[in-house]
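With one protein chain removed, the remaining protein chains of the complex are shown where they sit.
Here is chain A:
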Amino acid sequence: MSAPTTTSSRPRSSDVAAPPPARTKRRGRPGRLSRSWWGFLLLAAAALAFIIPLYMLVTTAFKTNAEIYAWPMRFFPSEFTWTNLRTAWEVAPFDAFIKNSVLVTLIGSVAKVILAVFTAYAFAFLPFPGKKGLFLVMLGALMVPGHVTLLVNYITIGNLGLINTYAGLILPGVASAFGTFLLRQHFMSLPPEVFEAAELDGAGHFRTLRSLVVPMSVPAIATVALVAVIDEWNSFVWPLIITNSVNMRTLPIGLMYLKANDGVTAWGVLMSGTLIVVLPMLLVFLFAQRYIVTGLTGAAAGGGR
């Protein structure tokens, strides 16, 4: 850090004529960090651009109205209050929202993962006439834009008499094409010797699936599961159209209800409600960032189906 010149004390760099700044920055060696001050500056700016809105969310949720509605802005609150959260609970049935969101997320994700595991196993290891074609048909579903299916799915669920029910909320979302694809690719990369051994042992497909394939695929299954959890929890448009009573709403829709019923600018109340929606997924993200990033970057190809 103390060396002000680019070539400092490293003998190697001296034989490269006039090193341009680019060369030193790319490596990030401690001795050369002084040259990267602007890199740190940009990094900090990027971090702040994403932290500050979240900071506003968290602080406003616990600020007093006196400090929320003050100008110049009280960026650092001096008082802490639970009032906003309590008011949010009075204005909107957050108990029901949370219960609905948790139920739909858990049941939906578990069902989705089970379907994906079984389908992937079938496509990887079981015979079926026209299997390859069927697989392509399944992948083709990834190209169908979800937004275009809303209207007909609403009618279908209506015909099944499931509007405003948990089954109606969950059912269309459990079909899994992307998860199946991801797991099938993974299953097929498992060493074939293992399966030969299992077959010699006389293990049936159920046992192979349960005691070999699944245990050997925990990270891949976890990825599919986490993506499903995030998708279900954050899901907005489907719960919006398929539920019609306040008590069946999930949290993201509850937020809209809160916004409509807390008075136009009760920011503290709205932010405390928002925090309830945000916090669980942020925690999940914190603890499983690696799986989520790989899963979501892959899932982008499939519109979350």
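Heads up, the rule we're going with is that a residue touches a chain if its C-beta (ideal position, glycine included) is under 8 Å from a C-beta of that chain, and two chains touch if they have at least 3 such contacts; residues count from 1.
By our rule, contacts and distances are computed from a predicted model.
Per the UniProt record, the absent chain's protein name among "NADH-quinone oxidoreductase subunit N", "ABC transporter ATP-binding protein", "Acetyl-CoA C-acetyltransferase" or "sn-glycerol-3-phosphate transport system permease protein UgpA" is "sn-glycerol-3-phosphate transport system permease protein UgpA". In the complete assembly, the contact with the undisplayed chain comes from A:L251, out of A:L182, A:A225 or A:L251.
Residues touching the missing chain, restricted to chain A, are 16, 20-23, 25-28, 33, 36, 39-40, 42-43, 46-47, 49-54, 56-57, 60, 68-73, 115-116, 118-119, 121-129, 131-132, 134-138, 140-141, 143-156, 171-172, 174-177, 180, 188, 192, 195-196, 199, 205, 230, 233-234, 236-237, 240-241, 251-253, 255-256, 259, 265, 267, 270-271, 273-274, 277-278, 281-282, 284-285, 289, 292-293, 296-297, 300-301, 303, 305 (touch as defined at the top).
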